[in-house]
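With one protein chain withheld, the remaining protein chains of the complex are depicted in position.
We just call them A and B in the order they show up, numbering each chain from 1.
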Amino acid sequence: MKMKKVLAAILGATMTLSLAACSSGTSESETSSSDDSKSKDTKLTVAIWDSNQEAGLKEIMNDFTESTGVKVDIQVTPWRDYWTMLEAATQGGEMPDVFWMHSDQISSYAQYDDILLNLSDKIENSDKIDLANYPENLVSIYQNEKGDQLAVPKDIDTCAVWYNKKMFDEAGIEYPTVDWTWDDFREIAKKLTNPEKNQYGTAIKPGSYQESWYSTIYAYGGEVISEDKKKSGFDNPKTIEAMQLIENVIKDGSMPEYSVVAENNTEELMMAGTVAMTFQGSWMIPDLASSDFIKENCDIAPLPKGPNGTKSISNGLGWAASAQGDHTEEAWQLIEYLGSKEAQQKQAELGVTMAAYEGVSDAWKNSHPEFNMQAYLDMLNDAQAYPSSKNTQVWYQVLMERMVDSFSGAKPMDQVCKDFAAEMNQFLAEEQ
Amino acid sequence: MNNKKRKKYINRKRKEFAWGCLFILPTMTGLIILNIIPIFQTIYQSFFKTGAFGRGNIFVGLTNYKRLILDGAVWQALLNTIKYAIAEVPISIAIALVIAVLLNEKMQGRSIYRAIYFLPMVVAPAAVSMVWKWLFNTEFGLLNHLLESIGLKSVAWISNPAIAIYSIAAVGIWSVIGYNMVLFLAGLQEIPRDYYEAAQIDGANSVQQFFNITVPLISPTMFFVVVTRIIASMQIFDSIFMMIDTSSPALKKTQSLVYLFYRYAFVENNKGYGSAIVTLLLGVIMIITIFQMVIQKKWVHYN
Partner (left out) sequence: MKRNEKILKSMKHVVLILGAVIMLVPFAWMILTAFKTNSEAMQINPFVIFPKEWRTEAFVNVWNKMNFIRLYANTLIMIVIRILCAVLTATMAGYAFGRLKFRGRDFWFALILFQMMVPGQIFIIPQYLMVGKVGMLNTMFSLVFPGLVTAFGTFLMRQAYMGLPKDLEDAATLDGCNIGQTFLYVMMPLTKSSMVALGIFTALFGYKELMWPLIANTEQSTMPLSAALAKIQGQYGSNFPELMAASMIACIPMIVLYLFFQKQFIEGIATSGGKL
């Protein structure tokens, strides 16, 4: 407290200067004396991390501004820095009014009552939002231990395979169907590989876990983390079996050298015509669909099957609001609107993402009729909830590091998995 | 008479004290708030297990340091940092000194050369790193294309754990040559011309002149450059952060102490452990600096 005063006194002049210079569009600079209702002057800041969705969301927000007069400013911060940003903002009491929440992070925010706006009562009294309209597992992700609802589901995502039709044709291989298995995938990847032409079957990175190898793990009946979130699944023989399939694909030479995989995004390798098949989440569609190369050559197939069927890791973001802001009422109005059938439908129609609101995602399919979007919708039936724990970041960082060892061929996969399981169990024990 | 003088002297002394304090007040206040207190706070914090959002901090004594001692990644990071410094500092200094000597006389295009060599200094490191990351790209990069076009095999510059740290050091060298060169040029200007003339009469060739006159006489500048560059290179972060992705197989062999500090303090929100790491860095830099102060007497020649 003392520090605060000293700071203010010594550096007061600079502060005034900098305040004057900064018209960052936060609430304090919005004190114009309009005689309309208060909400007319309000500007909500909204934080998201995916720039692919910015344009579509802007359009939806514009509808909101038109009907309520509340202005909205969308801020995109890339995933890599998003949580650093939000943590900083939380600590400094400068959170954005409305923002995306992710299942990795919700528990850390939900452990305090004064960070996220409690939406339970508001939802109760709302005629626009009924939580029964959203997938149950998605709704429950965003509850705290007391059962308070802290975010409204925004979307749902699944994963599928994008493949280069031309390369399949040239190799005389039939396009993948619903019945293909992970073993088929391995064989096809091998056949599509031709290092002389600098063409490879596929590219999987440790970082594309959600799209690819987490799916493999569950398709083989393994798990990343136990149901009670107390134990790692990486020492489960089925998990190891699944990961060894990935290892075999690498050993077959069906992927470019690991340095190439590490230095480039998989979608970019696909666009460069270097790889024939990549795993992509439904959130990547705006990016992929804007590429001429992809439009000309590629299409979508469902994920391969394993002994345990097809499993697509499915996650969904939530819209959460700050409990500390000056505009919590308007923030709730925005969330209420974004969760409404109308806005969810529009989100799907614009092709932003699949809607969390059940039954409106067919509209999403038609946003890109040139691709087999149905594959993503079908995956909803094979959805596997995104594995997370209270402090996912901590073990996730280490998992990525360890997986780099096996993906690059430095260490055998089974050893990496077993070693990591021990490490992860320790982290999970610390979480309790 | 004597008394009067004395009074005047005391008066002057008092005034100097008042003015002196007034003049250093803004700097010292700022310095204490911005730097001195934070040093102790960071050390203090390194004894805590910190919760998210700055809440729920628990005193844990030396736990963070115990973890640090057992954490292989930290020692690897220290080794990476030292490797970087050992590659960057001497090479950048040697190249810069040679260029400075070549440029230290009237010649055509002197100012153009100087401007070009200095250019990287005025470019944001984030941009420099992106450009080099692109040049280094294994598959699509210019460097590997050039190698292949003369029949050599391509190199995974920033993905091969064995060489990535040196690729980053190369970027560091490229970036800092101009800075070192300018400092050396300023130092060279202070060496009297007649030293060289005398040496020429004695029949010393230019290589002999370089080692017998230039190097000893420029040693004070050299000392400054060495000290500041070592301290700076021990804090390498920007280029690693920008060039090495988390999926890079070279990450473990390139991440520096400051990179680890950033990751723990601001990505994983473990500010206590982050503080312990940066305290270790403080210790290392202190030791290096003291060591340099001690050995400077052996090789630095002040006139």
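In this text, a contact is a pair of C-beta atoms (placed from the backbone, for glycine too) under 8 Å apart; a residue touches a chain by one contact, two chains touch by 3 or more.
Note that this is a predicted model, so its numbers are computed, not measured.
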Displayed chains in contact with the omitted chain are A, B
Touching the hidden chain, out of B:Ile10, B:Ala126 or B:Leu152, is B:Ala126
The one of B:Tyr65, B:Phe140, B:Tyr196 or B:Phe210 in touch with the missing chain is B:Phe140
Residue list for subunit B contacting the dropped chain reads 13, 15-17, 19-21, 23-24, 26-31, 33-39, 41-42, 45, 54, 95, 99, 102-103, 107-109, 111, 113-128, 130-132, 134-135, 137, 139-140, 142, 145, 149, 174, 177-179, 182-183, 185-187, 190, 220-221, 224-225, 228, 231, 234-235, 237-238, 241-242, 258, 261-262, 265-266, 271, 274-275, 278-279, 281-282, 285-286, 289
Omitted-chain footprint on subunit A covers residues 3-4, 7-8, 11, 14-15, 17-19, 21-22, 24-25, 45, 51, 75-81, 84-85, 88-89, 91-94, 198, 263-265, 268, 271-272, 291-293
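The definition used in the following text is that only the chains that are shown with their structure count from here on.
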Residue positions on subunit A within touch of subunit B in the complex are 3, 6-7, 10-11, 83-84, 87, 90-91, 108-109, 111-112, 115, 205-207, 256-264, 272, 274, 393-394, 397, 400-401, 404-405, 407-408, 410
Given the complex, residues on subunit B that touch subunit A span 26, 29-30, 33, 37, 52-55, 133, 137-140, 156, 158-160, 245-249, 251-252, 263, 266-270
